[in-house]
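Taken from a larger complex, these chains appear in their original positions, while the remainder are omitted.
We call the chains A, B and C, going by the order they appear; numbering starts again at 1 in every chain.
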């Protein structure tokens, strides 16, 4: 299982390195999204108030694109069928693609956080770095897991461009909320204190664990015709 | 537009062959380079020492010389990109040289715009207390910046040179329309950002030396821009030429396939 | 001449897919392009269809210069590539009707084309997404037939077609040439396509090697 996972993650990341999609296009895209939000809600104090939420919204939209891309690779020339026919362990596929996705997401979030700090003049307090990091790790893993799970479900279905968001967005709503609150706590937005953050972090962890186990088990049946 | 003419002249095949193909510099560009350095030094002198501090902005006003200089030259650069793109698309004048000029100018323009944003952000920290505010001009500038990054991405898409030229030319002609938007954004949404205080003299009178330093910065950055574009444009020409050379070799190999 | 390439060079990326190809095709011919994988057959057909820029050399198609008069060429040329260019969500007849009418074919011509490729029954109302490989190929051919092009460029048209489909195709091509059209066929099925062709040219390493006249259509008809 893990051998397969490693192979697939390596394959996906190599393809990414070849096509440089994330670095050249998703990152700028995420950046623009942040700017657009801030612009749509032009008044400063509002922006600062909701900066953490915006970071995670932007991450979400980028996630959609990343997942789409991740499975476009597979369905373009019937690789999914080939995998099933070759009896590749679905759990391995799931974990592998999740891993690759998580790596790319992490990259992205790092950038978004920087943008937030600069654009929205959000402040990172030393005391809260741990919480912030933990939040990002938990949220990233969770998003990657659920993204891969539903991506696999939507892949192959015609019109997946649009099925995916429909499936994904409602499910990740809790992540969005949890991550936002935790980040607010870490950044001390609107006088939130670090302590407030931990329960939310717990929520994220639970979410990640849930989809980790669930996905590993469910992915096989899911990609069966 | 004198800049353009010289560029086309040097980039033209006649002159090109006369020039040592392995180098991008000519007597003209060397002179230009020297002039650039000198003017930069002068700018530093006037900008940092001779010109007085501002009443409101005090010392931080010196950022103006970078901020405004770069942004106006960036405008010029994008304008030139648009013009040469049009020239490329127009059947009568079409030539890859125009495409290269467009590309080079856009690259330098993006560079300058980055400087503008940087200087602006620093200045903002000093005078608004924040690196970034959601003022109209500031934001539209960011959009303009991203648009040209997109333009460069389109140039990088690959395909034949002609295809690269056509695609990017179209994008350039559309992108340039954002400049007026940026320029008038202050009037459209009366925001925090400085209104055109230099252009029309009815506004607060800039101190004479300040005005002089500002124009000095314009000259300095113009020279720098010209120097960069000419060289970049020649490098691009050499790259294309190199690819053509490579093609001859590739053709040989391809024909070999028949013998095995 | 309908097709006239002289030392034509076409480049993809950095790679010269055509490395100085010379080809002369007269009206009414059925020319078979054969050659190893990657030799440049598809590229040559795409070049003639005006889908590839001509890097060097000269090329005139149907009397039009390939460099300057692409649109004129495209209006008179029909290409069947490796891909079918069909809309998976539309039915067979909807696809043929769409492609036919974009080039101004009449309803009767379109109906005839569908009939010709044996798609008139159940299949005409089935979505292309549900078709088998060969049925898709037939649909693509029907779209092409509806165009009544003057120069047919076919990239492995027999692949995926069953025995009857092949015969129908060959007949169609013969009648087309009889009425003044010209056909270029790239194929690896030498027995089949050789019987159809009036001339065989071999393509190797992006260059054309003449092969002299092949077994003409009459033998093909016998086959």
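By our rule, a contact is a pair of C-beta atoms (placed from the backbone, for glycine too) under 8 Å apart; a residue touches a chain by one contact, two chains touch by 3 or more.
Keep in mind it's a predicted model, so treat the numbers as computed, not measured.
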{"item": "Composition by chain label (entire complex, not just displayed copies)", "value": "A x2, B x1, C x2"}
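Please note the rule applied: only the chains that are shown with their structure count from here on.
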{"item": "Most heavily contacting chain pair (counted by C-beta pairs in contact)", "value": "B-C"}
{"item": "Per Cα centroids, the chain farthest from chain A", "value": "C"}
{"item": "Centre-to-centre distance between chain C and chain A (centres being mean Cα positions), rounded to whole Å", "value": "47"}
{"item": "Inter-centroid spacing, chain B versus chain A (mean Cα positions, whole Å)", "value": "37"}
{"item": "Of all residues in chain B, the ones touching two or more other chains", "value": "none"}
{"item": "Chain C contact footprint on chain B (complex, rising order)", "value": "158, 160, 162-163, 243, 246-247, 250-251, 254-259"}
{"item": "Complex interface listing, chain A residues touching chain B", "value": "24-25, 28, 31-32, 35, 38-39, 42-44, 47, 118-121"}
{"item": "Residue ranges of chain B in contact with chain A within the complex", "value": "121, 130-134, 139, 142-143, 146, 149-150, 153, 156"}
